[in-house]
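Just below is one structure, and these are the notes that go with it.
A single protein chain has been omitted from the complex, and every remaining protein chain is retained in its original position.
The block that comes next holds chain A.
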Amino acid sequence: MLSRSVARRVLGSRVFLSQKCGLSSQAAQREKVIRSREMNENEPRPLYMDFQATTPMDPRVLDAMLPYQVNYYGNPHSRTHAYGWESESAVELARKQVADLIGADPREIIFTSGATESNNISIKGVGRFYKTKKKHVITTQTEHKCVLDSCRALEAEGFHITYLPVKSNGLVDLQQLEESFRPDTSLVSIMTVNNEIGVIQPIKEIGHLCQSRKIFFHTDAAQAAGKIPLDVNDMKIDLMSISGHKIYGPKGVGAVYVRRRPRVRLEPLQSGGGQERGLRSGTVPTPLAVGLGAACEIARQEMKYDEHRVSMLSKRLIDKIMAGLPDVIMNGDPEKRYSGCINLSFAYVEGESLLMALKDVALSSGSACTSASLEPSYVLRAIGTDEDLAHSSIRFGIGRFTTEEEVDYTAEKCILQVKRLREMSPLWEMVQEGIDLKSIKWTQH
């Protein structure tokens, strides 16, 4: 039997305490597994280059939120005392801050638990409200999983959904969109900035097109809000989803913009006491809403500076990698994109192996919500990428807090590892010898 001090050092004090507290051995096992996967305390943390998955919270946002966690903790719907009134005024201020970011009226903003919920509310809500006369919804093949899943749920309820294909640069074809309109179309849902390849869709043109046909236009602006200038009236947007943790705000909060003139009606998903205009019942989480508001305000003020800086860093990264390596393809339109999201395919190198080789840089191949599956990204398939290139793609995310040193380090490491992996690759050898890989007939063993 080990002595207590030795056991503590070996297993970590947490595990020892759990034994001391008499927790089951299963809990102790779980602790051990978690701690073995966590990094060593002495190892430096990886560079964060995955700003599309989530963003660190801006310290100014945290400053804004803290008082509402511990001091001003009232329920904003309590009408009868000062705790409620001060929470309510904080929530209303946050609402105004979110509205100002997108050019909306504060009464048109509804707080939700995130962009996924906002997308669900928009698509299912509008679809079901107008279902007696209109049963057709149009979306694209490159949408976020929650949009596609909501559409699938509507299909199960008897709707017809058109999943528009995209051009090879990732943008939707306006002609095709117009042709897919039907007299019974109620909603078009097209995201503003794609989370995997970073392309910016022609939202203004789509909005005007939809308005001319009296069809509601929803856009998932989770990756776009606070990063590119948006105006719901200029772009004729009827519904928009915003996510808190993509704009340096807290996780677990988002917003949906629902136009009031002309009125967009929704069937609410969440029933309850009628908060948030009856569209999303439930106590509004004051600290999270305040955080989202503060994040939106900061984003609005610093948008120009951030955009300039991020595009400078992005250019730096792309130029360095493209200069250092042959056969690197950027997925998505090179012009109409958000510069902070770069999706590169390194030919003849497997994406997952490159990620593991770049162990001290936090990157992803494809979006976070699909990273667990073995299939390559459906977005890359939709833009017509070859399957082998789709497996070799890496997404670099640059944000407000990325430094030039991080970008330089990432580029250099990437070049090094790709070269190393290509040395090991038989496909690369064959290409060097001049063999056309497409002409090879692979046999089964």
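The rule is simple: contacts are C-beta pairs under 8 Å (C-beta built on N, C-alpha and C of every residue); 3 or more make two chains touch, one makes a residue touch a chain; residues count from 1.
Please note the rule applied: contacts and distances are computed from a predicted model.
For the chain that does not appear here, its UniProt entry gives the protein name "Ferredoxin-2, mitochondrial", which is one of "Pre-rRNA-processing protein Ipi1 N-terminal domain-containing protein", "Ferredoxin-2, mitochondrial", "Serine/threonine-protein phosphatase 2A 55 kDa regulatory subunit B" or "SEC24 homolog D, COPII coat complex component". When the whole complex is considered, the residue among A:Arg182, A:His208, A:Arg277 or A:Arg381 that touches the unshown chain is A:Arg277. Residue in contact with the omitted chain (choice from A:Arg213, A:Arg260, A:Lys359 or A:Arg420): A:Arg260. Remark: the omitted chain is touched by one listed residue; of A:Ser24, A:Thr80 or A:Thr132 this is A:Thr132. Across the interface with the omitted chain, chain A contributes residues 107, 129-130, 132-133, 260-261, 263, 265, 267, 271, 274, 277-279.
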